[in-house]
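For this depiction, one protein chain was excluded, whereas all remaining protein chains were kept in their positions.
After this line comes chain A, so read on.
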Amino acid sequence: MQHGNSSNSNRNNNIINDTNNGNTTNCDTVPQPCMVREQDQYMPIANVIRIMRRILPAHAKISDDAKETIQECVSEYISFITGEANERCQREQRKTITAEDVLWAMGKLGFDDYVEPLTVFLSRYRENENERTSLRGEPILKRGIDYGQMMMAPYGPAFHMGHHQGMFDAAATAMGGYFRDASGAAGSSSPASLTKNFDPFGQFK
């Protein structure tokens, strides 16, 4: 079992024949899984480790192969969910995979415990975006991303969120105060309370 010293593995080193930012492989002629490990198909290992450390007690150690395995599992997770979400889009003849599609796929594939916290996360993100936009006095426009599909089949009652003109659908009552009333005043969250309760975007402030 590989331990400790990461110089034993070449997973984090540049590919020997690399001439193109780590995107070249040795496997051009063979349509088989490559033995070369390209880092850009994984989440950065430092980020993975940091998240693991939130769970583990301070004295815990993590072997290098465990870190790498979990790193690979994350990418597999993304592919797995995306595949299901993409199939749904194709069945419904839509071209764009939306956040709602991703949440739906997670529920379908057994990760329904994640759906509610992710829904809260997403609604707060949207509200944060709206506040940042309106503070600058800009109209809330489509950003060149295809948001046209976001009104499709909302996932569950808590996710009835439209994004047209930046007005949240008032039917999002399951979310409590996460929508604007007609006067444009924010819901129950102010930037300060966002920071206090849940601040995934600290670096934005």
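Simple rule for what comes next: contacts are C-beta pairs under 8 Å (C-beta built on N, C-alpha and C of every residue); 3 or more make two chains touch, one makes a residue touch a chain; residues count from 1.
The rule is simple: contacts and distances are computed from a predicted model.
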| item | value |
| --- | --- |
| Choices "NADH-ubiquinone oxidoreductase chain 2", "Large ribosomal subunit protein uL4m", "Radical S-adenosyl methionine domain-containing protein" or "Nuclear transcription factor Y subunit C-1-like" - which one is the UniProt name of the chain not shown | "Nuclear transcription factor Y subunit C-1-like" |
| In chain A, positions touching the absent partner | 1, 40-44, 46-48, 50-52, 54-56, 59-63, 65-66, 69-70, 72-83, 85-86, 90, 95-99, 101-103, 106, 109-111, 113-114, 117-118, 121-122, 125-126, 133, 143-147, 149-150, 199-204 |
